[in-house]
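Excluded from the complex is one protein chain; the other protein chains are retained at their positions.
Naming follows writing order (A and B), and every chain is counted from residue 1.
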Amino acid sequence: MCPKCFKSSFNKSTKPGFLEKTINELNNVMKEEFVAGKIASRHGLLQNLDPRINFLATLLLIISANFIHQPLVLLFFNFWVIWLAKVSLVPVGSFLKKIWLVVPLFTGIMVIPAIFSPFLPGEPLLILFQLPHPVQILFWQIPPVISITKQGVLAAIVLVLRVGICVSLSLLLTLTTKWSLLLKALNKIGLPDIFTTILEMAHRYIYLLLQTTVDMFTAKKSRSIGHTTTGEQRKFVSNSMSILLGKSYFISNEVYSAMLSRGYNGNTLVLTEFKLKSFDWLWLFFIIIVCLFFIGGDHLFVWK
Amino acid sequence: MSGNNIFTLKEISYRYPSSEEALSKINLEIKKGELSIFLGANGCGKSTLLKILDALIFPQEGEFYAFGNLITEEALSNEEFFYSFRKKIGFLFQESDVQLFNPTVWDEVAYGPLQLGLDKTSVKDRVEKTLDLLSLKRLKDRPPFKLSGGEKKKEAIASILSIEPEVLLLDEPTNGLDPRTQRHLINLIKDFHKQNKTVVISTHNLDLIYELADKVYVFSEDHKIIASGSPEEILNDKDLLIKVNLIDEHFHKHVHTGDHLHFHSHE
Partner (left out) sequence: MHIPDGYLSPQTCAVMGAVMLPVWWTSVKKVQNTINKKYVPLMALGAAFSFVIMMYNVPIPDGTTAHAVGGALLAIIFGPWAATLCITIALAIQALLFGDGGILSFGANCFNMAFILPFSSYFIYKLLTTNSEISSSRRYISGFIAGYIGIVLAAICAGIELGLQPLLFHTAAGVPLYCPYPLSLAVPAMAFAHLTVAGPVEGVITALAIKYLQVSNPEMLSIEKIKAPSKAFGYAKIWIGMAIVAALTPLGLLASGSAWGEWGADEIKDKIGFVPAGLEQMSDKWHALMQDYGIPGFDQSFFQSAIGYITAAIVGIILISLITYLFGKILKNKDEGIHEAK
């Protein structure tokens, strides 16, 4: 289940809950974008990088993190990423909250069953109770000894730590790169012009559609009195989707006319200029060393 | 056909894809350097006519000539002609959001010159010049969704002025603007017009007529042009204006010292 679905199943709500929830989430998106823009303008370490290098370095780090399996190494990696955040003038408190209140919540909870032997066989660390004989439910065979296993606990820790690293790195990239430059950076690295243009335009119009949705939902909320059934609510949501679809289609036709009017003839042209500084190359080199260091360290700790 | 005509329309009729009629047997000529206003209530077809002038849609009946050439879909499929046509006309859309489709203000103003084939340096020069003209320099890295309504309008105008067109087509330009921005816009149009450029504005805002127009075309609710003339002629023809649903019976003039006129209705 996607993290959002999982999270929402803990929020019991009735009308107008679902309207409010969506409105709040959408407003949060717009707020986050504003905050991210501010952080990206600060003169921290990562902000100083050419966005192409920032992206490549982040990618290398994420890939390395996925080749590391020792919990201790993963833990150190996490600390290092937090240090990166600090040095890039990212507010560490809210950064930690955003990562470590969320990741353990959905990844952690998702992985808890794996600790127990019915889900993952392994060496018992703590025996919980014994059944007289194994129990078979469909594909699933429950062993007689139900325990918390060593393999399960290790797997859970490794997964949570690693997901933490990946999400932290991805968030750092978002926070320290001016969004308008990130896509252009990808374009310079090899993303075809056509994808870059569509990505940029899609991103720009997300905000328009978000606003349209908030307006629709807020209007509905102010008109709602009394109780509506979930059926009616569902109908409202899907009607909103259809309206949004129609509006999106209409806007796309108008945008096309606007593009045509200013000379669009099927060619997508992207005009960017990036200049690599020696700082960028140094950083890339440093990142490669860091990756090798962590991967190397991983191999040093051999565990059974 | 007079060589002085920028646009000539003969018996133009247009239907939407859903077969709804939008324009019926339109005839008019717009001369170089003229500022014309298409006046009419909402839904009368004036915006559609503007789009035909910019060859964004093509009429099912009639002939449309621009700069002496017959404009058809075929004619525009010739690349050279396409670019020379597009370079000459700037279109300001009613909703700024649809013509602000680039990530930042700078990108938006650069789009036209870039698409029309200018080299990188010339593009940069044009952008700087246009941003200065409209005092948008400090907003150049902003995305459109972080701008106010007035700023978006300025960005939209900048994006078409940077192609240095000879003709400006403006669709309901003053809709939703605050008074200061509206004034700024009107001044801009006047400056543009003074350079002997051609302007066509579609609007239902009567205030613009007296200040700006050389000629006014009045559209009826059944998609035809039922009158054309000077601003005074049209504004003094109260019956006409009521007939096309632009004013109601309480409409009257105020004349202020300072020599300008207000036209409006009271409840």
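By our rule, a contact is a pair of C-beta atoms (placed from the backbone, for glycine too) under 8 Å apart; a residue touches a chain by one contact, two chains touch by 3 or more.
Worth saying up front: this structure is predicted, and the values here are computed from it rather than measured.
J.: Hey, which of A:Arg42, A:His69 or A:Lys86 is the one touching the hidden chain?
T.: A:His69
J.: In the complete assembly, which of A:Ser41, A:Gln130, A:Ser170 or A:Thr218 touches the absent chain?
T.: Residue touching the absent chain, from the options given: A:Ser170.
J.: Which parts of chain A are in contact with the chain that was left out?
T.: 1-5, 8-9, 11-15, 17-18, 21-22, 25-26, 29, 32, 58-59, 62-63, 65-67, 69, 107, 111, 113-114, 119-122, 138-140, 150-152, 154-156, 158-159, 162-163, 165-167, 170-171, 173-175, 179, 182-183, 186, 194-195, 197-199, 201-203, 205-206, 208-210, 213, 230, 233-235, 237-242, 244-246, 248-249, 251-253, 255-256, 259, 264-266, 268, 303-304
Throughout what follows, only the chains that are shown with their structure count from here on.
J.: Please work out the Cα centroid separation of chain A and chain B, and write it as a whole number of Å.
T.: Centre-to-centre distance between chain A and chain B: 44 Å.
J.: Which of the residues in chain B come into contact with chain A in the complex?
T.: Within the complex, chain B contacts chain A at residues 51, 54, 56, 79, 82-83, 86-87, 89-91, 93, 95, 97-104, 107, 110-112, 114-117, 120, 123, 141, 143-146, 159-160, 163.
J.: So in the complex, which bits of chain A are touching chain B?
T.: Going by the criterion above, the answer is residues 34, 178-180, 183, 200-201, 203-205, 207-208, 211, 251, 254-255, 257-265, 267, 269, 271.
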